[in-house]
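With one protein chain removed, the remaining protein chains of the complex are shown where they sit.
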Amino acid sequence: MASSSAFSTWTLNGSSVVPEATKNFGGIICHYQTGCFKETVRCLSMRVSADMPHSWELPNDKLVASGLGRLSLKNKVQCSALEVDMKPSYSVGNKFQLEDVIEAQQFDRNTLSAIFEVALEMEKIEKNSARSQILKGYLMATLFYEPSTRTRLSFESAMKRLGGEVLTTENAREFSSAAKGETLEDTIRTIEGYSDIIVLRHFESGAARKAAATASVPIINAGDGPGQHPTQALLDVYTIQREIGKLDGIKVGLVGDLAYGRTVRSLAYLLAQYEDVKIYFVSPEVVKMKNDIKDHLTSSGVEWEECSDLMEVASTCDVVYQTRIQRERFGERVDLYEEARGKYIVDRDVLGVMQKHAVVMHPLPRLDDITVDVDMDPRAAYFRQAKNGLYIRMALLKLLLLGW
Amino acid sequence: MASSSAFSTWTLNGSSVVPEATKNFGGIICHYQTGCFKETVRCLSMRVSADMPHSWELPNDKLVASGLGRLSLKNKVQCSALEVDMKPSYSVGNKFQLEDVIEAQQFDRNTLSAIFEVALEMEKIEKNSARSQILKGYLMATLFYEPSTRTRLSFESAMKRLGGEVLTTENAREFSSAAKGETLEDTIRTIEGYSDIIVLRHFESGAARKAAATASVPIINAGDGPGQHPTQALLDVYTIQREIGKLDGIKVGLVGDLAYGRTVRSLAYLLAQYEDVKIYFVSPEVVKMKNDIKDHLTSSGVEWEECSDLMEVASTCDVVYQTRIQRERFGERVDLYEEARGKYIVDRDVLGVMQKHAVVMHPLPRLDDITVDVDMDPRAAYFRQAKNGLYIRMALLKLLLLGW
Partner (left out) sequence: MASSSAFSTWTLNGSSVVPEATKNFGGIICHYQTGCFKETVRCLSMRVSADMPHSWELPNDKLVASGLGRLSLKNKVQCSALEVDMKPSYSVGNKFQLEDVIEAQQFDRNTLSAIFEVALEMEKIEKNSARSQILKGYLMATLFYEPSTRTRLSFESAMKRLGGEVLTTENAREFSSAAKGETLEDTIRTIEGYSDIIVLRHFESGAARKAAATASVPIINAGDGPGQHPTQALLDVYTIQREIGKLDGIKVGLVGDLAYGRTVRSLAYLLAQYEDVKIYFVSPEVVKMKNDIKDHLTSSGVEWEECSDLMEVASTCDVVYQTRIQRERFGERVDLYEEARGKYIVDRDVLGVMQKHAVVMHPLPRLDDITVDVDMDPRAAYFRQAKNGLYIRMALLKLLLLGW
């Protein structure tokens, strides 16, 4: 959602206001003069214009922070718009306010740790047969411009496990007014009127950020094209924490398509926040990890190494993170594809050299990049990893709608 | 749903019955002789045959009106069918019973005013964080033969905001047994067994009326092809009432595609119910308002005028109702299209001449027919208008399922 930092001033209905972060919910309070507003029309969106001659006092009974940690207007005050730079307003530490989930980079080590704490609570809630109703009365819209059944069902399950309700759009690109040329911003402004939170999957990089700048409700990025898929990155790190018991001092082998796979790129980014992490890149030449991530790791003090021997890496690592290599990356060189594919399969031989406490992870779907006989081994963590996606999403929904 | 007026007689199971409107819910009571019915089978639908030799008394404990204002059969009486002319049975005045929502013309001024009163209540309910559960246990089916994400989500949100549940069919035309050649009537008879109310979007004009004649549950027309889209018409009038504060004595400029746009046609029709309304038609020659509406306005005593100068109209009107002009209406004359398009854009210049209390409306999606810089002006009412669709649909669901 459109958030703000303290001390900005906005123009509201031609007059300007001063937003101010309040202590108890990380929200916004506007100071303004009542007289300049039209009393008969409700406020739907807030947006800031550039000019702001001076500021006004807002009586508390007019514009108040809702219990949801969201901006809301009591009664009949009209605001035209409010626009602020998108900037996460949660504070680092044990109390914070999430406003949107846009990209893996927005989470620091402390925030991750706080989210994981809530996710662990969620595991307990989900297993308890007396189901939770903490999100009863809340409505989540899954606005998917490209289909992703796994991700969509995971979010919808998370919402319903907490007693919330869901509006579903499985194929917004083809079906909605987007087909008639409506901008994403306009669609968001309509959908936010029908729901309390929007989960957005889009084919364009940056779509989630654009949506969050417009929306007055929280936006969760469920993947925007080649860009970000932050909830996948969170569940990956959460899974390592749950399976290995720690994040500092771990050795992780990233295997497969490292150039285009957004999950391994995000994961590498998040791992850089931890101490003494060592990352091994195991991939065919054609889909090697790109330099931006390598540079970031280096500058963050993370040791990394490229290695072509999967067995050697597997025998050393705490985590073997396998990904699917797509034929189309190899163009005409089918021979290189076939060679690469055969070389980087996780099978019982790989398991054989792995340590007892180590795990195999995979973002799924897998094809033949992990053989089926690996599934029976307790170290096969990929279905538990998928399930962790549920807990992470439950945690995020709880944090975004109810706060810490 | 299939409704009736008093004093018709029907044949039921080979015997005839006399339906009678009861005072308290506008429903139907059948008088029939118990003996002629098979006791072991429940009634699913009622339908009248042409011949009716004489009539019978219905004991109250056999066929009763449910609390929902719907026909229902207690226990095991079997009826084959009941068919009557579809005719709204609500009475004009402050108490009435809605049975279906089929077309804008079914609503008179008093009914509109009663619906708007309920919609205003719904605004309060939606804003209240203690969510309403008045439709808890009710099931709405959205049977959409063509996709319309905006309309569908708006109805589904309305149902869920009141505690009800939803069965969704996003693309019934392609997916359902319609593809195998099933008639709409047969589909309705199946779906009505699974739900308490059906929201129907269809590609054929008249489909909603056909469905209502068959169904034993209420039908809401969510658009039937080039025909009607009555909930859009209701939300448009409601928006004018909310934004301008009155409906008598207003001046409305209808801009854009007036020939094919069903929203402006329905709106003109409904406005004819109010006093001292003046309507300005602003459109390219190719898509001028058709004569049927003009004649209706004239015969209803509504003043109207065709005008090619948007600025002049904007400076006079309380409401500038913009619509999208579609290129395909102009055939080969792309030059005329480009000219028309440029001429009828609502931008800050148009805002500049508009009165302070006036508003810009649009059924959405908009393309470049309203420039984005207009959004920030308080007079830009189109997103509030979209939100009003939620309140109107909440009101209709409440009225159809629970009554006044």
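The chains carry the letters A and B, assigned in the order they are written, with residues numbered from 1 in each.
As a convention for this text, contacts are C-beta pairs under 8 Å (C-beta built on N, C-alpha and C of every residue); 3 or more make two chains touch, one makes a residue touch a chain.
Everything numeric here is computed off the predicted structure, so don't read it as measured data.
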For a quick check of understanding: of B:Asp108, B:Glu123 or B:Glu165, which residue touches the chain that isn't displayed?
B:Glu165
Per the whole complex, from B:Asn128, B:Thr190 or B:Gln355 the residue touching the absent chain is B:Thr190
Among the options A:Gly181, A:Pro226, A:Gly245 or A:Gly352, the absent chain makes contact with A:Gly245
Name, in rising order, the residues on chain A that touch the hidden chain in the full complex.
123, 129-131, 147, 149-150, 153-154, 156-157, 160-161, 168, 170-171, 242-243, 245, 324, 364-367, 375-378, 380-381, 383-384, 386-387, 390
In terms of residues, what is the contact footprint of the unshown chain on chain B?
13, 38, 40-42, 44-45, 47, 49, 66-67, 78-81, 136-137, 139, 141, 165, 167-172, 174-177, 180-182, 186-187, 189-191, 193-195
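The rule is short, and it goes like this: only the chains that are shown with their structure count from here on.
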Taking each chain's centre as its mean C-alpha position, how far apart are chain A and chain B in Å?
39
